[in-house]
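Every protein chain except one is present and positioned as in the full complex.
Let's look at subunit A:
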Amino acid sequence: MKSVAVTNLSIALGMGANVANILPDLSFEVEKGECFGLIGESGSGKSTVLRCISLLLQHWRGDIAIGGTSLRDLSVIDRCRTVQMVFQDPYGSLHPRHSVRTVLQEPLKIHKLDRRQERMEQALEEVGLPISFLDRFPHQLSGGQRQRVAIARALILEPDILLLDEPTSALDVSVQAEILNLLSDLRRRRGFTYILVSHDLAVVDYMCDRFAVMQAGDIVEVLDRSALVNDSATHPYARELISASVAYDRAS
C-alpha cells in the first residue's frame, strides 16, 4: 500500500501560439488504501492527471510522490511495478491480434518474473474469468470480459496503485455492476490505492471515499463522499455538477 502526493503539477500541450495550459497548477493527496475520485466535464483535465502520474505524459512540472519517493526517481521497472493503469475503452486498449496469454505474458517477461503460467492463471481467476480464456483473442470476448482482461493485465505485476480512467463508461449498466463489484472486492482483498476518473457521480459515490471536482484543469473542491448526500459542497461549479447529477438520479 502506498500513498500518492501530487504537488504543483502543471503541464502545457501544443506548440508556439497554440500552447494550452491543460493543468495550470494542481495539488492533491491520496492516502494509502484510499479510493480517490476525479470528476468534471470532458476537457477538464481528469485523464491528463492520470497520464501524468503514469508518465504517459512526461514533460510536466511539479512533483508526484508515491509512498514518499518522487516518481521521477523510480526506475521504469520499479515504477511499472508500483503504478498500473486501466483505460476507458476495452475495445481499444487490447491489441486485436494478441491473445490473452500474450497480453498477460508481456509484463511478466519484461519484469523477468517466475511462475508465469501460475501467475497468469491466478490473475484470470482474480478477475473471474476461466483459465481457458488464455487462448482467446479480444474479438472472442464481450466488452465486460475485455475490461476484465485489461484489469488482469494491470494486476499481474501486483502494483500498489491502480489508475482507473473511466473503467466502466463504455459498458452497459449490467456489465458495469460486475466490474464495479470486482474493483471494490479487489481493493478490499488486496488493499490497492485507486485513483478513479469518472463523469458518473453515482459510480464515484459507490467506489470512492473522497473525490475532487475539476474544472478547466484545476481542482475547485475536494469533497468527502458524504457531501453528496449532505449537500455540503461550497464551490458553485461543484454544486452545479452535483445538483445536475442528483436531479438526473433523483427519480430512481
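Everything below uses one rule, namely that a residue touches a chain if its C-beta (ideal position, glycine included) is under 8 Å from a C-beta of that chain, and two chains touch if they have at least 3 such contacts; residues count from 1.
Going forward, contacts and distances are computed from a predicted model.
The chain not displayed here is annotated in its UniProt record as "ABC transporter ATP-binding protein", chosen from "ABC transporter ATP-binding protein", "Phosphate transport system permease protein", "Toluene tolerance family protein" or "Tryptophan synthase alpha chain". Of the listed positions A:Asp73, A:Asp135 or A:Glu240, the one in contact with the omitted chain in the full complex is A:Glu240. Touching the chain that is not shown, out of A:Leu55, A:Ala177 or A:Ala216: A:Ala177 (per the contact rule at the top). Panel shows subunit A; residues 41-42, 143, 172-178, 180-181, 184-185, 199-203, 205-206, 228-229, 240-241, 244-252 of it touch the chain omitted from the view.
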